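What you see is the complex with one protein chain gone and the rest in place.
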Amino acid sequence: MKKLINDVESVVPDALRGVAAAHPGLRVDVDNQIVFRASGPRPGKVGLVSGGGSGHEPLHAGFVGYGMLDAACAGEIFTSPVPDQMIEATAAVDDGAGVLHIVKNYTGDVLNFQMAAELSGEEGVRVESVLVDDDVAVRDSLYTAGRRGTGATLFVEKIAGAMAETGAPLAEVARVAREVNARSRSFGVALSPCTTPAAGMPTFDLADTEIELGIGIHGEPGRTRSAMRPARELVHLAMDAIHEDLPISGDTLVMVNGMGGTPLIELYIAYAAVVEHLAEKGARAARNLVGNYVTSLDMQGFSITVCRLNEELTRLWDAPVETPALRWGR
Amino acid sequence: MKKLINDVESVVPDALRGVAAAHPGLRVDVDNQIVFRASGPRPGKVGLVSGGGSGHEPLHAGFVGYGMLDAACAGEIFTSPVPDQMIEATAAVDDGAGVLHIVKNYTGDVLNFQMAAELSGEEGVRVESVLVDDDVAVRDSLYTAGRRGTGATLFVEKIAGAMAETGAPLAEVARVAREVNARSRSFGVALSPCTTPAAGMPTFDLADTEIELGIGIHGEPGRTRSAMRPARELVHLAMDAIHEDLPISGDTLVMVNGMGGTPLIELYIAYAAVVEHLAEKGARAARNLVGNYVTSLDMQGFSITVCRLNEELTRLWDAPVETPALRWGR
Amino acid sequence: MNTAMDTALFAAWIEETARTVAAERERLTGLDAAIGDADHGANLDRGFTAVTTALADRAPGTPGSLLVLVGNTLIRKVGGASGPLYGTAFREAGKTLGDTPEVSVAQLHAALEAGLAGVRKLGSAAEGDKTMVDALAPAVRALEAAVQDGKAPAEAIGAAAAAARTGAEATIPMQARKGRASYLGPRSVGHEDPGAASTALVLSALHTVAAR
Partner (left out) sequence: MNTAMDTALFAAWIEETARTVAAERERLTGLDAAIGDADHGANLDRGFTAVTTALADRAPGTPGSLLVLVGNTLIRKVGGASGPLYGTAFREAGKTLGDTPEVSVAQLHAALEAGLAGVRKLGSAAEGDKTMVDALAPAVRALEAAVQDGKAPAEAIGAAAAAARTGAEATIPMQARKGRASYLGPRSVGHEDPGAASTALVLSALHTVAAR
């Protein structure tokens, strides 16, 4: 394993020190691994707290700032943070209007946020939780852990964040967050595995002719292993998987997301294929993101997330945002 | 080789189609591989044209827009564009105030831009050219091709772009562009080679314990091969190489740039080390960028670019910019 | 060993667990790499290292308070799925023991049963879902049987540890329905569940100290 790190044990705090130094708009509690807006909570504004395992940068710390999150809790690589972090973040961002927890649907994240929400509630903070579960590669069912939360997390954080800035009440912010999740689906493809510092070796082996279809964002293998194909075919395959679960039509918000090790030039090639595909379906990408936003360390590959927009979601998406990884309108 | 592409022969046009679809603020001439601002030239404003081989995304197309470039010419992977493209771009963005060519110092780029500048001049366009040559890994000398242009290209495009938006004359825009280059130095380190679609195999072999020091942005080996070290030591080594050539002091603009395959979490770890190092030198990073900006396809590694700021450069850096890869203030 | 277990023995159990988890860290992470996200060994090692420090800081006076402290520390330091689950198991077990200074095998069984119930409630996993439950549940049953047969602690705990190991191995052919492994669907078959494997380690650590 060759990584630009100082020590396998200090990867997360070392990176958080860099985040703190790079972004004056953020306040970073390195010991507790929590990233806050430097400006602190705003009276009357609902607080947004998210978090999860590290290794998905810029998610979540890169989305803390005006128009998105108020705080993000960083766990170890691919390990959800602990309740203490969430409780502290929740207390710090609450200014009476209550706090929304944005939780990716993984057993670890769910259980830890659940414990934190209970204890925060006992401490008098009004907490609502929103589960993000957009990954169609995982069949949902009552008896399983359900679908994973992946790319749609960014959409939920941006749109709920914009709603919160308008001074909307907690119930309203939670409502729109759930609507974004309900209207969004994702599918991911890996061209290579990733290597976690702790394991020190690739999470799986893949021949030069093979790919993994239906991967998540934790270096896990996908639902199936398949033969490498041209970008256009891989994109159509992902779009069909999404369409099968939630028919794509009308105006959409589309993200072609890199897994961390795939260069931007390739993501643009994929995006060109996405637009072709949407046209065939009579739909269009009214808004888009192309880049590395929800990553899996150094994995090569991509994921596509499609959200069916309506007038309200489009307006909230376009609202000003000022975070390290997403910025427009100010 | 496993890449998210359709065909080795169509990598650049396929990617440009994606750029066109993703960014309504751009107009893309896919056949001639030129990216323009959709808004066209502004009367009285000096036009900025750059370009170079592809494979460095978001450079250059990602920096076309308000406050930066007016047009970017894309060559084949790692191959400078041809004079025809530059001549057409130059004519299209000129509105009487003249055009600045921002040229990275490589024989190919220099010769092609030189021919284009001559012919554009014959067609009545006032053209000034600025050479970017910031890479300290290459010893400069009268008898060689001189230093390479790497990370400082972004600084020159941003700051000269901001100057051009003020309506400053060509000579003034060229002056500040040259000043940025004169005050900037870079050094790069590769943890892995990259693979060009044409070659189909890594540009060099590197053991799991080895790195290349003093690399450029074309997958070429560096000045020396060395043993892998902790991020902190690699950063200090790069900073010392820069300092040796241009003493670092006072307020600086620092970019920790990923080579394309290195995840953001590692770049933040490197940035934390950069800030430590600056403090030791009694200098500070008044402004910074951390991310993948001037890449070398899927290469893993990083480069550091330091620019010694003054009041004017700081003001122009802070001025509003609206491009696909760099955006603030609007 | 005498027939009742005191605070020192429980402290020794946790110490031995920390030692084996550290020793088996790579293997557990390897199991998790196959069907999860390659961090289970690192997670538990981090957790039990923190537990060791916590116990060194202030050694609790009773087996019950000791297990509660272990549980709270795991919840506060591990994260992931295993943190809350293992934490809850130890907390519930500890609470069941109350402040008794010495624990009989019957009480131990009641405690572990409470721990299992806590894990079931929190994670809503049933046996056969390919989780730690598939190791803990048979262990609790084996302990109950041993109590009925009036077996001595060491022997009873040995039976429980053996049942946990068998239960962990039995997860290999299972298709996961809970946790990350469930995302793999049919591809989760053929691998031992990391959490079940670590549960077997925790119980064999108890047997090691009980047999001294």
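Labels for the chains are A, B and C, by order of writing; each one numbers its residues from 1.
Everything that follows uses one rule, which is that contacts are C-beta pairs under 8 Å (C-beta built on N, C-alpha and C of every residue); 3 or more make two chains touch, one makes a residue touch a chain.
Treat the numbers as computed from the prediction; the structure is a model and nothing was measured.
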Contact list for the unshown chain, restricted to visible chains: B
Selected from B:F63, B:F78, B:F155 or B:W317 as touching the chain missing from the view: B:F78
Hidden-chain contact residue, picked from the options B:A71, B:A92, B:A117 or B:V138: B:V138
In chain B, positions touching the absent partner: 53, 75-84, 106-108, 111-112, 114-115, 137-139, 143-145, 148, 196, 198-199, 203-204, 216, 218-221, 223-224
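As a convention for this text, only the chains that are shown with their structure count from here on.
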Chain closest to the middle [Cα centroid of all protein chains]: A
CA centroid of chain A to CA centroid of chain C, Å: 32
Chain B and chain C, separation of their C-alpha mean positions in angstrom: 55
Centroid distance [mean C-alpha coordinates] between chain B and chain A, Å: 29
